[in-house]
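Below: one structure, written as structure tokens.
Yeah, one chain of the complex is gone here, protein chain that is, but the others are all in their spots.
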Amino acid sequence: MPVDERFYTYKGPQTLRTLLDVCGLDASADGDPEIRGIASAAKAREGDICFIEGDARRGMDIAAETTACFVTEQAAEALPEGVVPVIVSHPRYAHKCVGEALYELKAWTTPGDPPSVHPSASIAPTAVIGAGAAVGEHAQIAPGAVIGPGVQIGARTKIGPNANIRCALIGNDVTILAGVSIGEAGFGVTSGPAGAEDVPQWGRVIIQDLVTIGANSCVDRGAFDDTIIGERTKIDNLVQIAHNVVIGRNVMMASFTGISGTTTIDDGVVMGGRVGIADHVHIGAGAQLAAGSGIFRDIPPGEAWGGTPARPLRQYLREIAWIQKQVAPKKKPK
Amino acid sequence: MPVDERFYTYKGPQTLRTLLDVCGLDASADGDPEIRGIASAAKAREGDICFIEGDARRGMDIAAETTACFVTEQAAEALPEGVVPVIVSHPRYAHKCVGEALYELKAWTTPGDPPSVHPSASIAPTAVIGAGAAVGEHAQIAPGAVIGPGVQIGARTKIGPNANIRCALIGNDVTILAGVSIGEAGFGVTSGPAGAEDVPQWGRVIIQDLVTIGANSCVDRGAFDDTIIGERTKIDNLVQIAHNVVIGRNVMMASFTGISGTTTIDDGVVMGGRVGIADHVHIGAGAQLAAGSGIFRDIPPGEAWGGTPARPLRQYLREIAWIQKQVAPKKKPK
Partner (left out) sequence: MPVDERFYTYKGPQTLRTLLDVCGLDASADGDPEIRGIASAAKAREGDICFIEGDARRGMDIAAETTACFVTEQAAEALPEGVVPVIVSHPRYAHKCVGEALYELKAWTTPGDPPSVHPSASIAPTAVIGAGAAVGEHAQIAPGAVIGPGVQIGARTKIGPNANIRCALIGNDVTILAGVSIGEAGFGVTSGPAGAEDVPQWGRVIIQDLVTIGANSCVDRGAFDDTIIGERTKIDNLVQIAHNVVIGRNVMMASFTGISGTTTIDDGVVMGGRVGIADHVHIGAGAQLAAGSGIFRDIPPGEAWGGTPARPLRQYLREIAWIQKQVAPKKKPK
């Protein structure tokens, strides 16, 4: 998926050598192709540069159309033919540098076209609407809300006071309560030559119609793809949705629930409070996750799981009862 | 408890038939009484319409004064005599629709009488004070704070920057730190014919004198009754208090603690960090809940509990020690 220029300024294509020079990267590569964009290895297209971190294996999911790819020396041979390997010590860090040479996240106050606000929408005096943003009919933007450049807000959607929204497309009849932060950078850290480096996040947040998001919750934008929240999904206060999470429809998430990056949650899943889900897992439709459970694996559709690490709820309850029986309190002699 | 017209606009009484028409509800009812308000089944008064979700049993707590009640066909016979049963497929959803036909939550910027601010109070330039709100003597409202219509703020109370407060009565000498959200809708979801629907919340938040609420915490308003925080209760950052929770005096709640709906916490309870308490439970005075515990039942006064699900702290610690002993680490052969 290409970087969305409503949210990121594209600085134009560069040759590979120029990019390496601009970034001060110590790299070796055969050839000097024009680089027009960045992408993940799996979704890169012609003109893109991607990266492979750590060991690569032949048959990995690397798009054959990719023009170039940052790799370590050991991993270079895993690349499909025709892809220019760019050998560096820290591939993800190199990709970060080149990404920032090609694109720039628009600041909250980047100037540009005035926002397009429907005459029936209500914008409170201290709300701020960024350049190129759009606000639909009868939408309400409460005081202190900050809407970044290019953000789209649907009809009848209500944005609470002091909510912050950037890099996002918000549907109709959505309710965002006070203090919510949507579209900030997902949490990604990589090693650079000088220590920990933030991994830049080039994606968006898509919030479908009739979603509700509780006070002070956070939804991060995707790294390359989008973070998506499906229709009628209802989210409580102080919930964290990480980058690239894809949530279906009619999902219910109680307070303090946290979903780690790239996890997928199908329709109708119900979560009690303080459920934590690891990254890259898949929760099947209609699954029920007990309050406080910690999910580190895929959950089949319709099942009830609980505990940390989670197991089928029945098994979890059996374990608790068994332990209590083994360790029965001693009776006090009178 | 009637809906407080400082926070909700009352649109006036309607006949039952008119309400059903306006809401497009498919319902059957004998009679066409005037409906003047909405309430929970236990507290409804003459003129109110309430609802019963799911199965009802004779002897349930349904006020005999209620004028009408949404029920499923099976539950209709549980109603006291004289109450008009209004038979629908989704009683709570129907009640939501009728509630919204009778009342409307005032928007953050609903116009009205100018707020009443004591001359000695300090209101920062970018703070917003809603119509009909009142700010007491020597109160301080920091920049970016948003005070909704009708909110009452007591003497010497300090509201932090970018805090958001609606549907709330705040006492004297209260400290609300930065980024707190008070009075947003509690998390309630019901099924409507098209999928998940937010349950509207018609109550308030009452915060008594000398309470402190830490940064970025949330306190939801009640569904029909009030969420109440008692005198001198001290709350850390990033805490969640759900709708209808009633907290006594001198309670201490450390960071990430979450209290689910309609739970009652008596005076002097002390909670370590990240305590989670299920809905509808009762924590006795002076109980001590260990950090990280998950409470799914009533706790007697003065006792120390821990673990998830919580058990007496001594039993919990015994279980941990026993398991560690059973699974002693194997010694490495040299």
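In this document, chain identifiers A and B correspond to the written order of the chains, with residue numbering beginning at 1 in each.
Throughout what follows, contacts are C-beta pairs under 8 Å (C-beta built on N, C-alpha and C of every residue); 3 or more make two chains touch, one makes a residue touch a chain.
In this text the structure is predicted, and so the values were computed from the model without any measurement.
> Touching the hidden chain in the complete assembly: which of A:179, A:203 or A:286 does that?
A:179
> Out of A:33, A:115, A:144 or A:171, point to the residue that touches the absent chain in the complete complex.
Spelled out, the listed residue whose C-beta touches the missing chain is A:144.
> Of B:84, B:155 or B:178, which one is in contact with the hidden chain?
B:178
> Contacts of subunit A with the missing chain: which residues?
Residues 107-109, 126, 128, 144, 146, 162, 164, 179, 181, 184-185, 187, 189, 194-198, 216-218, 220, 238, 240, 242, 256, 258, 260, 274, 276, 278, 294, 296, 308-309, 311-312, 314-315, 318-319, 322-323 of subunit A touch the chain that is not shown.
> State which residues belonging to subunit B touch the missing partner chain.
122, 124-126, 140, 142-144, 160-162, 175, 177-179, 210, 212, 214-216, 231-234, 236-238, 249-250, 252, 254-256, 273-274, 291-292, 320, 323-324, 326-327, 329
Everything below uses one rule, namely that only the chains that are shown with their structure count from here on.
> Could you give the separation in Å between the centres of subunit A and subunit B, each centre being the mean of its C-alpha atoms?
For subunit A versus subunit B, the centre distance works out to 31 Å.
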